[in-house]
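Dropping the structure in here first, questions after.
One protein chain omitted, others in place.
Chain lettering (A, B and C) follows the sequence in which the chains are written, and residue indices restart at 1 in each chain.
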Amino acid sequence: MLLRHTTEKEIDRKALTINPAKTCQPVGAMYAALGVHGCLPHSHGSQGCCSYHRSALTRHYKEPVMAATSSFTEGSSVFGGQANLLQAIGTIFSVYDPDIIAVHSTCLSETIGDDLKQIVAKANADGKVPDGKHVIEASTPSYVGSHVTGYHNMLQSIVQHFAIKTDEAKRQVNLLAGWVEPSDMRELKRISKMMGIKTVLVPDTSDVLDAPMTGKFEMYPKGGTTIPELVSMGDSMKTVAIGEWATKGAAIALDNNCKVPFDMLDLPIGVKATDRFIMSLSKAGAVAVPEEIDRERGRLVDMITDMHQYFYGKRVALFGDPDQLLPLCEFLLDLDMVPAYVVSGTPGKTFGKRMKEIFGDKIDQVKFKNGANADMFQLHQWIKQEGVDLLIGNTYGKYIALDEKIPFLRMGFPIVDRVGHSYFPTLGYMGGIRILEKILDLLMQYQDENSPEEKVELVM
Amino acid sequence: MLLRHTTEKEIDRKALTINPAKTCQPVGAMYAALGVHGCLPHSHGSQGCCSYHRSALTRHYKEPVMAATSSFTEGSSVFGGQANLLQAIGTIFSVYDPDIIAVHSTCLSETIGDDLKQIVAKANADGKVPDGKHVIEASTPSYVGSHVTGYHNMLQSIVQHFAIKTDEAKRQVNLLAGWVEPSDMRELKRISKMMGIKTVLVPDTSDVLDAPMTGKFEMYPKGGTTIPELVSMGDSMKTVAIGEWATKGAAIALDNNCKVPFDMLDLPIGVKATDRFIMSLSKAGAVAVPEEIDRERGRLVDMITDMHQYFYGKRVALFGDPDQLLPLCEFLLDLDMVPAYVVSGTPGKTFGKRMKEIFGDKIDQVKFKNGANADMFQLHQWIKQEGVDLLIGNTYGKYIALDEKIPFLRMGFPIVDRVGHSYFPTLGYMGGIRILEKILDLLMQYQDENSPEEKVELVM
Amino acid sequence: MVKKKDYSAGLPDPTPIIDEIISKYPSKVAKKRKKAMVANDPEIDQPVQANVRTIPGIITQRGCTYAGCKGVVLGPTRDIINLVHGPIGCSFYAWLTRRNQTKPETETAENYMMYSFSTDMQDENIVFGGEVKLKEAIREAYKLFNPKAIGVFSTCPVGLIGDDVHAVSRDMKEELGINIFGFSCEGYRGVSQSAGHHIANNGIFKHVVGNNDRPREGKFQINLLGEYNIGGDAFELERLFEEAGITLVSTYSGNSTVESFAYSHTVDLNVVMCHRSINYIAEMMEEKYGIPWIKGNFIGGSSTAKTLRKVAEFFDDAELIEKVEEIIAREEAKVEAVKAAIKPKVEGKLAMMFVGGSRAHHYQDLFEELGMLTVSAGYEFAHRDDYEGRHVIPDIKIDADTRNIEELTITKTDNPELWRDDLVAKKAELEKKGYEFSHYAGMMPQMKKNSLVIDDVSHHETEKLIEFYKPDLFCAGIKEKYVVQKSGVPLKQLHSYDYGGPYAGFEGAINFYKEMERMLVTNVWNLVDTPWKSEPEIVGSMTINA
Partner (left out) sequence: MVKKKDYSAGLPDPTPIIDEIISKYPSKVAKKRKKAMVANDPEIDQPVQANVRTIPGIITQRGCTYAGCKGVVLGPTRDIINLVHGPIGCSFYAWLTRRNQTKPETETAENYMMYSFSTDMQDENIVFGGEVKLKEAIREAYKLFNPKAIGVFSTCPVGLIGDDVHAVSRDMKEELGINIFGFSCEGYRGVSQSAGHHIANNGIFKHVVGNNDRPREGKFQINLLGEYNIGGDAFELERLFEEAGITLVSTYSGNSTVESFAYSHTVDLNVVMCHRSINYIAEMMEEKYGIPWIKGNFIGGSSTAKTLRKVAEFFDDAELIEKVEEIIAREEAKVEAVKAAIKPKVEGKLAMMFVGGSRAHHYQDLFEELGMLTVSAGYEFAHRDDYEGRHVIPDIKIDADTRNIEELTITKTDNPELWRDDLVAKKAELEKKGYEFSHYAGMMPQMKKNSLVIDDVSHHETEKLIEFYKPDLFCAGIKEKYVVQKSGVPLKQLHSYDYGGPYAGFEGAINFYKEMERMLVTNVWNLVDTPWKSEPEIVGSMTINA
């Protein structure tokens, strides 16, 4: 057994986290910033943070992940990191020449009380920021929230920094994406295009973290939301924000600062959440839903009705981020699957409320927990207590899956032992078909391999 | 063992086929005809043929497959099937009201010498074919070639029946698709659109055999090449035919009858075959290759260079149709994989020639065989003699894969125990990424499950 | 999505729907099809046109004679090499597609069911004849596998080009010294699979039954006829017989061996499940050996209990009767518990069934147990007796298509040790008490008044039926599956069970109830309509103006 010390016997833990179902804020800030064109993320803290975050993102996307660091030493920790950051800004603009530096803090700089706003203001005042270039900053203390919070905070900063309301209203819709794959962001744009809606998608890591091999390294790849697009968001008709944990702050900022109203939606995972997304887009853009969208939806529903018997009643354990877990649970329930255990290390009281809404009278069939005390160790203990037919989560779930021989669907962050997630979306109706294809593959493979010989089926 | 009587000991078989790597012509004719809008395939033979073919196609696509039959009895077999077919044509037009009836023969009607051309001419002469409606026919004796031959023959008939050369040249390219999935046909259209080329794709089973669930059965679904499109093919600039076994006759017919020249290409599976396809399209349509095509290609190449170590040196056994096998072998070789055994029940002497071209000085590392004597039993015997790391083929490969514990990639026809193939293409660069994702999933899962505990990898 | 109808007050007269259906047909077709549709009245005899040719061009469920012979009857037998003489397709399509499960005695015992054997006839075999190739294929099969039996199945061209599979089989039997026999089951014979069943019955009876007169074993010996072990049905029945102490000598042909067929004439009783496909064997065994047969039905908890009781009654053994009652009591308690939980959720739902030659009748028991209503049903390849009961057999007109299927002339065995005077006597005695032998009442007496009986239903009719009845469940086969489901009506395959089962016996009933719960209580069908279908501002009233 890989996780040989895990038993079904739970104790009441208050202080020890074992096998977390989250990581810390800065990595999220880094990922969000990479979705802006010409932007270099900067980690204001020890070198290790930046190194760890770049490594984590690189392993997941198998792509270059460029970011700089303030390289704190003991001295900076004692005397404050202002000098480091000012020097870093100067060095970065002269050596790496980005259009934007997106600075996020760390537990270190937060603990010593560095005021990023003030330091950045000073950098601007000192002329360290060349004309037409930008330094934006987000406070992302590692000891608050999770990686999703960091993404949220950086996204909010991006929008706050750039979006400007002018007198010229634009026939466009802001689309604030939660933490999803480049493929998903590409899919959101494809859907918007099919709908005939001009959208500004922020962040947009497509063509950044799924960049082609061309024989030439591009420090700032083709993709990412551009500065003019970001600026224009203040004049949009509406904001459609998907994934509350990741996008709420940015949506509110646009409303507060630029009076762009917003719809706060789930990530469009599965039939119903995608339905809500399509309807929201349709209303926001004042366009009818084109037939081709109906047809993609119909293909997903067709697959559900065709294959219902394989989904029905299967017990599922899930871990990951609330923005994914909520619509995913809703989708599984629509398939007549049984989400039995749900865990997220990301805090947020609305999680429980939303779970209750989604499960309705089935809420008693699910054990769930989120926040600082919710971890994969406990999820595994629950599984030891009563097994499941499927496990869904990031690569770390593999150890549970191998020990317990549970079919395992990789979704979430990080996925470091398989590829494909950055190329094929799980959002939208086509994404739903991909999720179902993968679930069926796993369950059917399990059936094939575990059936007695006389029960092996040719047709399934 | 499921295939417990299979041993590594080969005997020289001349008469007995065991576990075929093909099926018979009519099912291919039926599939091709379904790719024409408003067309009802008709099987001129015993009821069983039609029932078997509809069942086989239904199991693969999980969609309605409509087709009629001449319902031969002993009498018709003795006295000829003309009366049956004439009655069938009348009944079909009045009850099922298709725009086209596509009649294919069977071993039965071929053996008794029914002349479909003459019978159809008589039906027309007798006024059994309503105005504006069509009956087309193809000779598809089951004892010649394979299912691919039937597809080829029906495709040729479709094109011969409809395409007309007028004086008005059209800025469009004919695209003759080999036996691929609806998803692939959709992908071919997407690629053409990206290239900015107007194409007429024949056949086109997208929106026919991947139809949405809408609560309403459509006897003739939205998709399929339309009659006006088919007619217009005679005025196209060029024909790009992909898959020699499936499309050559139709390409030649267009050249002979309408003087539309053609490129005869492999199915665009993998990098190089897709490269040739893109270049052919580019030249045929007189358009430049757009950057987005370069970028999709670059993403595929990126995945290859990123994951090369997992492909390198892995031995693969393949069975299926020549049109798939040839470019797939080329693709595997490009990945530094080792196609070790290749089998197709479909005959054709050019197969060996093309294999030699593709393998070059690696031809000695592969055992291959095609035609009436090549079957899955022999493939399995070869595997027993020396194992492989991966098996690629249709669902019937499962029995070998389970017995020998070989990771198994389902490709080809029929796939009746998994879904997804009709929704996600394997053609083109994005299709290449899907193939690689699936291969990697299989090989990595095998590694995960078969590594000693201390060798289980988090990052791969 | 169709809106559901309420028939709690009784079914409506289906005559208008019959009229509407046939109105679309050319007049000759209409006339013919009308005879295949009957508004049922369980109280009276009404003839149904059955076992007649399907009209060319009509989209039918039916398959061919080869499918009935090789696919249905011989397919499930594991220790015989079933060699298909013909082009590749016929062998390919019958390869593992029927879910006849089989469990060899040991891990190395013969089992050829995962294999497809074919002579893969080519052009030149059609032109010059295929006998030489067939002989060589038999030799190769023998060399590779050393089987104890090889069956040779003729496909369409074989008869036409004059290949004599019987002569070849005789020659090769002599050459190789194993049992080899042929079937003239060309696809064009007869009007459906039914002819193939008959041909298969004849072939097995001629070439296998009686080949081994091994001594009888056990007190109560039976054969189960017409049980093909789809989804493991036979395993469930084997379990029940074994516990009861009844020796199941041979099953035709689920989980079977030719070895057991060879001594299957040594039983005391034949129990016939699928009347249509196998009654010939039962009849012939009675004629030759004096073994009586009864119709049995193991679909549904009550049917299973009833059939078990009837078998026990036949043997009239106190211990056996007690054991059977004990089993029934225990199993029915389990069945009832599940039924009680599920019935309230599915009661009153409407089902229709067009399938096979037996299931369209038997499964009505399961629906009845759940309080569901079968509004329409019909067979794919049955004869009139399967609808109306065996009492109509003398009235059935034998047409040309049936006439050319061989009818074996069976004579009483001249081996006195094999002729069962004891059973003949027992039958006579039991019949006096009202015990029914050789009896099958057919489907129609069981069906509700005004239910619509349709033989060989066509696609057009299927569409109309759905339109009219708006059923909650449609039962048919794979070809119909997605046609029906696209209309928003779930379809349960009753050939393949949709890869579920077993549905026979007590466990099977429980499985089926649960399956009905899955299919009928789910909300997945509510996903079909888009939510914006009812929001006019989203569907089309706006123009794209962004």
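The criterion applied here is as follows: a contact is a pair of C-beta atoms (placed from the backbone, for glycine too) under 8 Å apart; a residue touches a chain by one contact, two chains touch by 3 or more.
As the structure is a computational prediction, the values presented were derived from the model and not from experiment.
Asks: Thinking of the complex as a whole, which visible chains are touched by the chain that is not shown?
Replies: If we consider the entire complex, the absent chain touches A, B.
Asks: For a quick check of understanding: of B:37, B:147 or B:297, which residue touches the chain that isn't displayed?
Replies: Final answer for the missing-chain contact: B:297.
Asks: For the chain not shown, which residue from A:214, A:256, A:365 or A:385 touches it across the whole complex?
Replies: A:214
Asks: In terms of residues, what is the contact footprint of the unshown chain on chain B?
Replies: Touch with the absent chain occurs at residues 171-173, 196-198, 271-272, 275, 278-279, 282-283, 285-289, 294, 297-298, 301, 304-306, 308-309, 312-313, 334-336, 453-455, 457-460.
Asks: Name every residue on chain A in touch with the hidden partner chain.
Replies: Residue positions of chain A that touch the missing chain: 1-5, 11, 13-20, 22-27, 42, 45-49, 51-56, 58-59, 62-77, 84-85, 87-92, 94-96, 106-108, 110-112, 141-144, 146, 211, 213-218, 345, 372, 377, 396, 399.
Following the convention adopted for this analysis, only the chains that are shown with their structure count from here on.
Asks: Which whole number of Å gives the spacing of the CA centres of chain B and chain C?
Replies: 34
Asks: At what distance in angstrom does the C-alpha mean of chain C lie from that of chain A?
Replies: Roughly 54 Å separates the two chain centres.
Asks: Determine the centre-to-centre distance between chain A and chain B, using the mean Cα coordinates as centres, and give it in whole Å.
Replies: 39
Asks: Send over the residues of chain B in touch with two or more other chains.
Replies: 1-2, 59, 62, 211, 213-214, 396, 399
Asks: If you look at chain C, which of its residues touch at least two other chains?
Replies: 95-97, 482, 485, 528, in rising order.
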